[in-house]
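The complex appears here without one of its protein chains, the remainder shown in place.
First chain written, first letter: the chains are A, B and C, and each begins at residue 1.
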Amino acid sequence: MTMPARVVGEEKVKIKKSFVKPWMGIKYLFKKPVTIKIPFEKIEPAPKYRGFHTLDWKKCVGCNFCGQICPARAIEMTWLEVDGKMEKRPHPKVDYGRCTFCQFCVDVCPTGALGFTEAYYLSTGGSEEDLELFNWVPIHPDKVRELNEKFGDYRFPVEKIEKKADGTYVYHLRDGSTIEFKILGYGIRPPKKPTPTKPTAKTAEKKETKPAEKKENVKQAEKKEGA
Amino acid sequence: MSERKNDEFISYELKEFKLFEPLFRWARKKSLWIVAFCTGCGGIEMPPLATARYDFERFGIMPNPAPRMGDLFLITGYVTPKTLKRIIITYEMMQDPKYVLAHGSCPINGGVYWDSYNVVKQLDKYIPIDVAIAGCMPRAEAVMQGIMDIIRKIENGEADGWKRYRENYEWYRKNQDELFGEGWREKDAKRWLAWL
Amino acid sequence: MANLEVPKELREEARKHDMYLTPISKDTYELFFGPQHMATENFSIILKMDGNRIERAIVNPGFLHRGFEKLAEQRPYFTNIALILRICVPESDVPENIYSMAVDEIMGWEVPERAIWIRTTVLEMARLSAWMFWIMGFGNEIGLYTAGQWAAAYRERLMRLFEELTGGRVYHIYTVPGGVRRDIPGDRWLRQLRDTVEYIKSKLKDFDEILFDNYIMFERTEGVGVMDKRFALKHAVTGPNLRAVGVPYDVRKDDPYYLYPELDFEVPVLKEGDSLARVLVRRYEIEQDLYILEQLLDMGPPSGPYMVQDPKLKNLPRFKVPAGDAYAHVESTKGDFGVYMVSNGTHKPYRVHFRGPSQSHGVTVLEELLKGARLADVPVILKTLDNCPPDIDR
Partner (left out) sequence: MAVNDNKVETVEKAEEKKPELPNTKEGNLVRELLEKAPYAEGSVRREKRIEFRVPAERIHEFLELASETFEMLMQISVVDWLKENEFELVYQLWSVSESVHAFVKTRVPRENAKLPTVMDIWPVAETYEREAHEFFGIVFEGNPRLGPFILEPREYEKHPLRKDFNTLSYVKTIYGEDFDRYDESKTNYVI
């Protein structure tokens, strides 16, 4: 089955050292450089590059397969309220502070609601409001594609995520339009029915325990003490 | 470093120098030297960036082994406690206008190592981050964009991580001591650096 | 450098702080090499120096330890693929492949032919890109930066091909138990791969001229870090480092996997065992890899499915593997890369234990080779051993 090992020794492997040959590298002076001049030149990622997620909210059935396969547990099922109406199923919320872009979640999605685009670029400052951008419910693929075609630089489609005190999130997209919804609660099971106060209180509570925010508070307190 | 007081720091923003501030900013953004301390898997994207393909020397960026001459610290990936000690020492050795760029998911929130016993979650607790880029790994272009973000922030005077570190030094110090235990500087770091 | 003079005041100061320069005799001191050094890549060596000679080297790894083996025990089988490939960063397909091979063996799966072809090609491409990375590192360490500039640029072509095939640039997350995740994007990709192979083949001559034939390279590496055959076997040295001491051991020949029994390639062997021999063996292996890729392209991908058909794969998060254990290993550019996997019948592996080649190269072998070497030879020895710290730490 196996081929006899073909072993070659010194006669083929050895080479002679040379004083002259290294100077031949000079010929590269007259060749075209390989450099991509980034601000002026662009290179596109390959088609089907594993970038940010998209989600068709209508198709998503909230089965939490994506949350189960995620190696980083970056996906959290979220109950949303759009225009005063609660969505029937929870939707995944992806945290890019965790995500490894393996897209196993896309592979296991039974309805094909979760998808991905080639957009790969997201950078923010280190403060808490900025890092809010890293945690989002993906938006419709058509919208992302449209934005990508419009700007063509594969950036994150959302420019700013505004969080209000009552759990309302406003996504300011790059073309100026906004998406507004309310997060009622987390988990697979729906939040408790007598809604008006409880879920919001829950989310608020949840948010309070968020680490960086706590840190911010501490920092502010420190500053006050210092002043 | 502990005995140093805040007012002993050389202030770059004296009133007398206010006039020259734009000049300083211009000079800073045009000569960012990188501390060549690749702390995680992100180090693999540094060679393409530094060599002919992406060539960040076009922006006056240069990898430099000496932290005393560095301006920009790239945290290229996850940080283990053992590395974090070195990172903090290196960061404190850098001269004062200094900027930190955090690559990828791991320094922000632990990334895929969210339940690992040996990976630091939230680097921002220990040293201040100026710009964070998403991705695992971030593409070389994304790192490039992140560096350009830093340049833009320097221009606007928004990159103030070093100021935050100076002002909240006690808070950062407290977090570091909580993680490593009191007196880690005296115990460990003195072994590496006699002058600390 | 032999009579290195440390100023008296500095010595007094250092003695006060009891470290950094520990004066044993006049010129003996301790030097901390890394982790903030380009050659060591997150890896520290404590060198006990006597003047310019190294008396003793103590390796201090662990800057990259993330506890993969513990984390892998807590995640389902398929999910682990996204995790364990971070063990070997320049050649991330190797851990993926050995992991998949081990699971395939326990499951008793016959992986489809098309998947086998793709896996072999991906492994060879990974080897080629790792060689390019090695040329870059090695060139930089001995001061021939031009070779590094070229190698990094050529590697980008392979990165682009990987990107189109797998969707990832550095971390491909592509090979999974039972096959691969995506099909080949089309004939265009195969043509591009052939072009790239041709291109790198034509550029190999330039590398020879500027790096491998260069007298600077010979001067820096000849007679540095010599080991003999007995030493190498006792220290479990594998890969090109073992072939440089005269043992023709190659996993692709001795424990063949995938398509390698059908491929024709040569195993280069030298007897000297010094750094130069290690470099030359590697140089010849680059040629062989290009040759293997050409053969694979001539063969062409067989038609058929690229993933095994098994009803168990319907529910990936709860995909279960029967109890058993398996050892799988492949030949990476650094040496013999293996994994020992134990399953107890649940949806998570019971134990995954990796065997990185640098576990032997980077600790005991390095410590032995550095004894008596000069300080300037440390990067040369590190790079010719092709030490990869994440292998040790994991």
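Keep in mind that, in the parts below, a contact is a pair of C-beta atoms (placed from the backbone, for glycine too) under 8 Å apart; a residue touches a chain by one contact, two chains touch by 3 or more.
The model shown is predicted, which means the values in this text are computed figures rather than measured ones.
Q: Check each of C:35, C:239 or C:317 against the chain that is not shown and name the one that touches it.
A: Of these options, the touching residue for the absent chain is C:317.
Q: Looking at B:51, B:76 or B:116, which residue reaches the missing chain?
A: From the options B:51, B:76 or B:116, the contact with the absent chain belongs to B:116.
Q: With respect to the chain omitted from the figure, which of C:30, C:50, C:69 or C:294 is a touching residue?
A: C:69
Q: Using the touch definition from the top, which of A:56, A:76 or A:132 touches the missing chain?
A: Once the missing chain is taken into account, the touching residue is A:76.
Q: Please output the residues of chain B touching the missing chain, sorted low to high.
A: 81-82, 109-110, 114-118, 120-122, 179, 181
Q: Residues on chain C that touch the omitted chain in the whole complex?
A: Residues of chain C in contact with the hidden chain: 61-62, 65, 67, 69-71, 74-76, 79, 105-106, 108, 233-236, 238, 247, 249, 254-255, 317-318, 324-327, 329, 336, 338, 340, 342, 347, 350-351, 353, 355, 359-360, 363-365, 392-393.
As a convention for this text, only the chains that are shown with their structure count from here on.
Q: When you draw the chains as points and link the ones that touch, which shape shows up: line, ring, star, complete, or other?
A: complete
Q: Chain with the smallest distance from its CA centroid to the overall CA centroid?
A: Central chain is C.
Q: Could you work out how far the Cα centre of chain A sits from that of chain C, in whole Å?
A: Distance between chain centres: 30 Å.
Q: Find every residue in chain B that makes contact with two or more other chains and list them.
A: Where chain B meets two or more other chains at a single residue, that happens at 52-53, 112, 136, 139.
Q: Listing for chain C: what residues touch at least two other chains?
A: Counting only residues that touch two or more other chains, chain C contributes 82-83, 150, 153, 156, 171.
Q: Which of the residues in chain B come into contact with chain A in the complex?
A: Those in contact with chain A are residues 52-55, 58, 100, 102, 105, 108-112, 114, 121-122, 124-125, 128-136, 138-139, 141-142, 144-146, 148-149, 153, 158, 161, 167-168, 170-171.
Q: Touching residues of chain C toward chain A in the complex: what are they?
A: It is residues 75-76, 78-83, 146, 150, 153, 156, 160, 163-164, 167-168, 171, 173, 181-182, 185, 206, 208-210, 212-218, 248, 250, 253-254, 256, 261, 264-271, 280-281, 283-284, 316-317 of chain C that touch chain A.
Q: Over in the complex, which chain A residues touch chain B? Could you list them?
A: 33-39, 43, 45, 71-73, 95-101, 120-126, 130-131, 134, 156, 211-212, 215, 218-219, 222-223, 226
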